[in-house]
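Omission of a single protein chain aside, the complex is shown with its protein chains in their original locations.
Letters are used for the chains, namely A and B, taken in the order the chains are written, and counting of residues starts over at 1 for each.
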Amino acid sequence: MGPLLYSLDIIVYIGIFGIVCLSLNLEYGFAGLANFGKVAFFLTGAYTYAILSQLGVPFYVCIIVGVLISAIVGLLVSFPALRLRADYLAIAVLAFGEILRLIVKSEDFAGGDWGMTVSPIFPYTTSSLIYRLENIGLIFIFLAICFIVVQLLANSPYGRAMRAIREDEVAAEALGKDRARFKAQAFMLGSAMAGLAGGLYAQYLGYVVPGMFMPMVTFTVWIMVLLGGPANNWGVLLGAALVEIFDRGTNIVKDYIALPVDPSDLQYILFGALIIFILLYRPQGLLKESMIRTKTLRSAHDARRSIKNKGS
Amino acid sequence: MQEGLLRIREVSKHFGGVYAVNKVSLDVTHGGICGLVGPNGSGKTTLFNTVLGIHKPDGGEIYFNDQCINNLAPHQIYDLGLVNAFQIPRLFYSLSVLDNMLVAAREQQGDKLFNSLFLRSKWQKQEEGLIEEALNILELVELEHLALSPAGELSGGQRKLLEVARGLMAKPRLLLLDEPAAGINPVLGKKIFQKIEEFSHNGTAFFVIEHRLEILFEFASWVYVMNKGKIVIAGQPQSIIDDPAFYTIYLGEE
Partner (left out) sequence: MFDWSQIFFNSFVTGSLYLIAAVGLTLTYGLSKFPNFAHAEFMALGAYAGYFVSEQLGLGLPLAFVFAFLAAGTIGLLCYRGIFQPLAKRGATIIHLMVASIALGFILRHSVGAATDWDPLYFTATWSAFDVGPIRVTGLWIWLIVTALTLSLVMHFLMIKTKIGKAIRATASNPELALASGINVDRIILITWFIGAGLAAIAGVFRGADTQIWPMTGWDMILPVFAVTILGGIGNFYGAIAAAFIIGLAENIGVVALASLGLSTTYRIGIAFVILIITLIVKPQGLAMFFRRA
């Protein structure tokens, strides 16, 4: 595959994982929910799409149903999750994701170890270049929609209440915020987005196998979010882009430079070191948490700035 | 005693067999400032937390506005108009001072998922009004100039003030204040109580735990004295000062 096609490929993945990052940003960055089972909902969307597309269902129905089922699963998971401490929640969802993977690995309706083929939205028969461009267009439209949704939520009283619950849920509840509702909604919405990304992923690749849904996917998304900056939507997109470029970029390097160490091993070692470095020295990520900016607050900020300028 | 806005009847709360609150009964009536005093460890804060729904009572009933609130969640109790300001401020430290205030406002249209996405103009108008209200209250506690700063940057005393201001922002029927003047210089502390008194004239009731007895007794119209989980004295400040038992309680614990 030439470098142009490979670069376009990277852009597709940035789009897909951008959506997943936004979903984790909503759940963890804004609502404080440590979802370590992200891949479970990604898998749900992907396999739902796959199963439906094999039955000949039109693609937009596959996507919609994938999103709905992921949202429902997210809502169901949220019920016990609401009562759990952060680390318990993380481990529980991680185990849940592995159970889902075991199910699709073992059952025939999901193709077992060999997975299933998926009908792509855009036909393969056109040139590889056009195939990628078409997918980039589609995926980035969805990415933009998700971005706008999460951004609007964050910059509203709803987002303010969510962050308050994240900071101190006892105080937030004492001030009238029903934490169960907010957390359940965050989980549901986040799972829906992850399911959407899963469906898009499945149709782009044209197949799904259980090995594509290892816990590593969840950890990769966490790296993207922590690197880019939790609670900052531009930040997590930046994180997605950087990690994808580094991840797949180094695969190209392998073809041109002989390294003493297998590049994929080197990548993991560097990722690991990078995350520890970030956690130690810059836990807020590259871009700090975005301040809440509703229309009215923005004018308050501007007014303050003009007063400051007048004074000086 | 008239029927109270807040009626606590024989409420108890224990932790592992130790009764922090032991069959407490009291009334807080509409309007005015009601005080709750007592030595350290007498159970005052635990009583507040039990009323708020943070702890479930182990016995007795709590009525607010004629409704039993024993089994309500804290956010439901807030909805009824009972709000509090914690002793150690529980602010949202990465949010701005103004945002902290806005969280406290009630009946926000923008709190709903659908509205925040699709009906934005509905709550934007409301928010303009709320911002003005918030800035007015912040002005009372001399925090207006810090409205856009993160709450984490405030000093200890300023945090206390924001905690109280946030409680006022919630337009409560009854505001529970846990040591509002602690850690604040006496002049500002007195000013806070003057503001509280103004609010009480407008219909808000206050139930205040305070260690600075001289400030509290100047403003309170009724005081309960608690010791070792029980209410031991109740009355107007003057009669409490004249009661020798009062001093025994406080000196006894030293």
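The rule we apply is simple: contacts are C-beta pairs under 8 Å (C-beta built on N, C-alpha and C of every residue); 3 or more make two chains touch, one makes a residue touch a chain.
Everything numeric here is computed off the predicted structure, so don't read it as measured data.
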Omitted chain's touching partners, listed by label: A
Absent chain, residues of chain A that touch it: 34, 36, 80, 84-88, 90-92, 94-96, 98-99, 102, 105-107, 219, 222-223, 226, 261-262, 265-266, 268-269, 271-276, 279-280, 283
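Quick note on the criterion: only the chains that are shown with their structure count from here on.
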Distance between chain centroids, defined by C-alpha means - chain A, chain B (Å): 41
Parts of chain A lying in touch with chain B, wherever the complex brings them together: 149, 152-153, 156-161, 163-164, 167-168, 170-179, 185, 189, 289, 291-292, 294-297, 300-301, 304
In the complex, chain B residues that touch chain A: 52, 54, 73-75, 77-79, 83-84, 86, 90-96, 98-99, 102-104, 106, 108-113, 115-117, 120, 123-124, 127-128, 131, 147-148, 166, 170
